[in-house]
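Please find one structure pasted underneath; my questions will follow.
Removed: one protein chain of the complex. Kept in place: all other protein chains.
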Amino acid sequence: MKVKSLLIANRGEIAIRICETAKKMGIKTYGIKTPKEPNAYYLNFVDEVVDFSEDLEEIPEFLDVERLIEAAKTSKADAIHPGYGFLSENPYFAKRCEEEKILFIGPSADIIYKMGNKTIAKQLARKHNVPLLQGSHSNVRNPEEAVKIANKIGFPVILKAAAGGGGRGMRIVEKESQIEKMFRLATSEAEKAFNDGSVFIEKYVRNPKHIEFQVFGDKHGNYIHLGERECSIQRKHQKLLEEAPSSALNEALRAEMGEAAIRIAKSVKYFTAGTVEFLLDDDKNYYFMEMNTRIQVEHPVTEKITNLDLIELQIKTAAGEELPIKQEDVKLDGWAIECRINAEDVQAGFSPFLGVIEKVQFPKSKHIRIDTGISDKSVVTPYFDSMIAKLIVHSENREKAIQNTINALNKFWIKGIKTTIPFCKAVLSHPKFKKGDFNTSFIEKEMKEMFYKGENDELLAAFFATFNHAASLETDRSTFVDFEKGKNISPWVLNKRLKSL
Amino acid sequence: MDINGKLYKKFLERNAAYSQQHGSVGMKKQHSKGKLTARERLMLLFDSDTFNEIDAFTKTSPSESNFGKVVNAYGDGVIIGHGKISGRPAFAYSQDFTIMGGSLGSVHAKKIAKIQDMALKMGAPMIGIIDSGGARIQEGVASLAGYAGIFRRNVISSGVIPQISVIMGPAAGGAVYSPSITDFVFMTNKTSYMFVTGPNVVKEVLNEDVSFDELGGAEVHMKKSGVAHFVYEDEENTLLGVKKLLSYLPSNNMENPPTAEVYEEKLEPESALLEIVPDDPNKPYDIKDVIKHIVDRDTFFEISENYAQNIVVGFARLHGRTLGILANQPKVLAGTLDINSSVKGARFIRYCDSFNIPLLTLEDVPGFLPGLDQEHNGIIRHGAKLLYAYADATIPKITVILRKSYGGAYCVMNSKNLGGDFNFAWPTAEIAVMGPEGAVSILYRKELIESDDPVKLKKELAKRYRDEIANPYVADEKGYIDEVIDPALTRKKLISAFEALENKHVNSPARKHGNIPL
Partner (left out) sequence: MAEKKKNKELEFIAVSTKNNKYKVKNIFSEDLKINYKKFDFQIFDDENGFTYIKHKNKKYHAEILEKNQNKYEILLNGVSYSFSIETPFSYTRKRYLDKQKSKSKVEILQAPMPGKIIDVLVEPGAVVKNGETVIILEAMKMQNEITIQANGKVTKVHVKPNDTVNKDDILIEVNL
């Protein structure tokens, strides 16, 4: 089948990113307007707006399966693209699409279910000889059971939400005494985030690298991988800066891990875009973690080094087309870095920073790509995640990519809110990062300052504050207030005012 | 005159003695505590070289008994005088803590009374800088009588000339009542205190340990009691604040407020106003963002910004003219009216009315704050103050309804029939007896109980209610709203509306005074 129209069940930059490819492919797009951000920037890019803003529902708009299905049916959209987050990895949503004969841009409900359930995913991996970490082979029911398994495989261990992703419902346990508290926290967080409180336990690798492989499959039994992405710069399991390729891999390891990733995909007859996540320890042992069955936030770095449009491939393979390329056609070219620009106060523990973006100025150059869902006067609301833009820089090698990214960040100005720009600069100028010597504990262990500050910066800020203060005192002093005018009262008023005394 | 003669010599001697008294010793004492001297404060308050002291050489009358120590110093612990503030005459007294702890004896009191009388006679602002240990114990009843005289003058001057109190040290016991009668109280954080009974007495009577700061520090009076209208971190900024406040006020109740030069004619539509107020009636926003976009740039000067924050009051300039602004703050308690905010609002309206300052009301109020606590503490009585103040005020009064305007709160907030001169509404306004959910539950109680899907029915009915009743158009068609305006044009509309009202005058029936529900 050929996709003619597409409902985008997402917002922000990814909605815009999907529109771009859709436009290129001649697909009509429908976007959803929510009451939470009725003037959102992404609505300018869709061909037609489906208005969800009239009625407030209990369920958030992008999680309301039936409402979205209904919207697709009334607007006669052939397909739904879920983006990332929200319902992108919800098997029920995919199933409802299948039932309603709407094409879900992603794998089948069955595949999503299998890969989404980490216990099943691990069993599949084991069956197909993909290395795994030791742990519970299924969900852990209570703290006592957790203690038993933990003692068997040895501390530290990690508790993870079976339905999870994105760092929610994850807790590291260093010693036995903490396990009960952490179990409680992990289950309650998992319950909230995914409506499923089940957790499993596994050996915790200290300071691993987080390496993920982009894979594709089609419905005709073809599979490829597009190389890896290095996502080790994380804070509380939230990725903040990614690059492709990774300096930790050589050709042989890349090929080996790529094949392992493809074996995972094959095990479920995977089709469309997927990401296989591995942990890589200091001795270059890799362990399968999970497979994400959606397009990833950080997909642009892969696009840059492969010169492919992943959304296009995703839509095509979802619609049943054959993959247009073979593994040998995939050539990695140069180096790409992505910085996530989040509306967060880095200096206050990365807490969300809400407010109005008064002005924004993006850096411009041929090797710079900006994916963003904001523009001047956009509002950062508490309802959605804090990412407002992604800066992607592509250069011939890692060294140049780092320098070009720093230069780009210096020209990336946002007025009105605090962002992670100074943080990204700090990462990129850190000597260990430059050497490629880093892992997932980099932020916690290596970074003394979470933000980049030049030698004279505080002095300049002090000068700026003083200058403005002196100027405001000057304005107060020189504001000409005409007290005489107050005495010139019209005879009409004066007369009456006197009489009424 | 013979400048070497005896007469002139005596004059020079006295001056020298006086200078010495205000010299380094006392100055050091004050400075070491982070405080300025009484004289330095006056110098900062008044335009340079304009302050003239009077009664500099008064002395304590010889005491009848020798109880306690009497310091023989010129001025008796207070400086009084007159000068110009931003070019306009003003009168002031400043207590000197270095002389007998700034305590108030009969001579001290007489001096303050003298300057108060002058200010009233001249129709000029009166500023009191307070830094005093209270009534001078040695002088007994004479100092108490002195206080009473000051209070009476405060009351007589009230509503005739602006009276401002600046607390820069202790103000204890009876001394606190003079500031509380005056129009505005400034405090300097960490070095000023106000309380009726001090920590020692609290300890003796109630056996509670409480520090000066906890009992009557600037923070307490700014946030909890509402006694202090303005709090600054240091004395220089406090005095700058006094000057700034005065720039909005007329010298007396016969004058109109002063006009400032208009630097920029900002008349084009302000599209930001469309963004600030969310359509969703349950979403909060900061009303100060709205105010900022309506008034002249950087002219909003908020009063009591940390007290009863569900109402925002302050002065601003609109096209150069002073304007009083009273606005509900949806960010705090959803902008509901409670006891404290009603009283805060009412007092502000009374002030504006006394001094011919036009009043703008920005309304987004879901109603009065419900609850046992509010009812038992007399929200009826206190809410009535706000209503009374609005209805009683004869100044130009304009209301703009931004969003919610429900029930009794609609009536209170300067509605048309309460005496609003112009009542505007934005298209987002919801004017009704109550919010949609509540109204529907009452009107369709039976239908809702019997319905198979009450949630859905309720939502449909609420939508109908919004379409048919709770919108600005019904009120507009009935004349309770003069005009539904484009939010972006609010500033322009208000400028011309206030211009139209410039010569407003209302003849009130002859009476001694009304009986506001105090």
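We just call them A and B in the order they show up, numbering each chain from 1.
Operating definition for what follows: contacts are C-beta pairs under 8 Å (C-beta built on N, C-alpha and C of every residue); 3 or more make two chains touch, one makes a residue touch a chain.
All figures in this text were calculated on a predicted structure; none of them were measured in a lab.
Chemist: Which candidate, A:E48, A:E100, A:D457 or A:E484, sits in contact with the chain we can't see?
Modeler: A:D457
Chemist: Which listed residue (B:K33, B:K203, B:R381 or B:R445) would be found touching the missing chain in the intact complex?
Modeler: B:K33
Chemist: Touching the absent chain in the whole complex: find that residue among A:E144, A:E358 or A:E444.
Modeler: A:E358
Chemist: One chain isn't shown here. Among B:E53, B:D234 or B:D392, which residue touches it?
Modeler: Once the missing chain is taken into account, the touching residue is B:D234.
Chemist: Which parts of subunit A are in contact with the chain that was left out?
Modeler: The missing chain touches subunit A at positions 168, 185, 188-189, 192-193, 236, 345, 347-349, 351-352, 358-359, 361, 382, 385-386, 410, 413-416, 418-419, 421-422, 451-454, 456-470, 474.
Chemist: Under the stated touch rule, tell me which residues of subunit B contact the chain that is not displayed.
Modeler: 31-36, 48, 190-191, 232-237
Definition applied: only the chains that are shown with their structure count from here on.
Chemist: Could you grab the centroid distance between subunit A and subunit B? Build each centroid from C-alpha atoms only and quote it in angstrom.
Modeler: The separation of the two C-alpha centroids amounts to 49 Å.
Chemist: Quick check: in the complex, which residue numbers of subunit B touch subunit A?
Modeler: Counting only subunit B, the residues touching subunit A are 86-88, 240, 243-244, 247, 250-251, 254-261, 272, 275, 279-280, 298, 459, 463, 502-505, 507-508.
Chemist: For subunit A, which residues are in contact with subunit B within the complex?
Modeler: Result: residues 35-36, 38-39, 53, 55-56, 356, 377, 379, 472-473, 475-476, 479-483, 485-487, 489-490, 492-493, 496-497, 499-500 of subunit A touch subunit B.
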